[in-house]
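One structure is given below, represented as structure tokens, and several questions about it will come after.
Note that one protein chain of the assembly has been removed; the remaining protein chains are unaltered in position.
Moving on, here comes subunit A:
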Amino acid sequence: MTGNPIVTPTRSPAFEARLKKRYAAERRFKALGLGAVGFSLLVLVFLLGTMIWNGLGGFQRTVFDVPVSFEGMGLTVMQTDNEGAAIRALQSQGLPEIVSFAAEKTLGEAGAAQINSEAWREVASAIIADPSVVQRGGTFALPTTDRFSTAYLGEGQAALQPLARELEAQGHVRRAFDFGFLSRADATDAQLVGIWGALVGSFYTMIVTLLLAFPIGVLAALYLEEYAPRNRWTDIIEVSINNLAAVPSIIFGLLGLAVFLTLFPTLRSAPVIGGMTLALMTMPVIVISGRNAIKAVPPSIRDGALAVGASPVQVVFHHVLPLALPGILTGTIIGMARALGETAPLLLIGMRAFVSTPPTGFTDNATVLPMQIYLWSDQVTRGFVERTSAAIIVLLVFLLLMNGLAIYLRNRFEKKW
């Protein structure tokens, strides 16, 4: 076979062109994948960025600096632990008029009209906190009306904007950090709202959810993983848990409405009913993550305990459960974080009341943080847009903390066998 050497046509021009095309396709494909990831992350950044951009303003409010003197007014501060009564006493002694008079002196008539009608309460609280203010007088940061605040930020009614610019030039008006946003409850005026009421409501609701879902979820997981015989009944339990984990949350709201509210009609809008509804939703999540954590405990642990004479119950409660607990807790926290952000089922069972004082128990009227966001989102004024975004920031911070705790627990305590 001498003579013509075999020339394989691997590097023919057609081949080279084809290869080039294939490599180009490869690069395009990879870029497409990177683009998909990049786009998703970009949307995330944009979403969070929008909320933070809008929300930072929500932690502030527009205030007038107004010096108020109480000389010759004969104000006396009631010595009582009941702050509401003390405020009412100051109101009946004419504090609102004193404040609006002082505002008129500083800001002029047009400016004083833009003082928030509830602004005197800030002064009242300051007086009650420190009665010596009555002798000294002082300069108070009084919230403006919502319309003026909008105008000050350059939006809304054009008529108020010159006034806002004029007062700004005189140095009477400024934006100030609003600590009260974290300590007040809902109100109708965006300058006066706060999220403390919703936070307390969320807290009570989550306590009920945790107390119900955690024990039931863990015990059910232990039963299914450690004791359940392989039979029809166990299959039914497993199928229903998996299905419950996939049922839309709004369906749980329908159940809560038809069952819990029929049984306890007086508890509409109470954290205990909301907590029970969310517990039904959270329980399957805890069962599923709990089962995975229990499965991860190696059989040798069980065999060792059985070998030295422990009973099956002792094996589980003395050895398996403590070892699986970090994993179970991780799953529980993630389930609770989901419940904390849940709105739809609570909407159906009526936790959308206007709650202007924080709840003090499990059966008081309450609202929760995501519900507060939903209620405020209906309001279109600039003030409420900022407040809504600020409340979203608070909610996201809580969720971040919970998920961070879950990740920490997983890294710190979870054993690799």
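As a working rule, a residue touches a chain if its C-beta (ideal position, glycine included) is under 8 Å from a C-beta of that chain, and two chains touch if they have at least 3 such contacts; residues count from 1.
As a convention for this text, contacts and distances are computed from a predicted model.
The listed options are "Hydrogenase iron-sulfur subunit", "MacB-like core domain-containing protein", "Phosphate transport system permease protein" or "ABC transporter ATP-binding protein", and the UniProt record of the chain not shown names that protein "Phosphate transport system permease protein". Here the missing chain is touched by one residue of A:L153, A:L306, A:L325 or A:L396, and it is A:L396. One of A:S117, A:Q157 or A:S240 touches the chain omitted from the figure, and that residue is A:S240. Considering A:F39, A:F101 or A:F413, the position touching the chain not shown turns out to be A:F39 (whole complex). Where subunit A meets the omitted chain, the residues involved are 22-23, 25-26, 29-30, 32-37, 39-41, 43-44, 47, 50-51, 54, 215-217, 219-220, 222-224, 227-228, 236-237, 240-244, 246-255, 257-259, 280, 283-284, 287, 311-313, 317, 337, 340-344, 347-348, 350, 352, 370-371, 373-374, 377, 385, 388-389, 392, 395-396, 399, 403.
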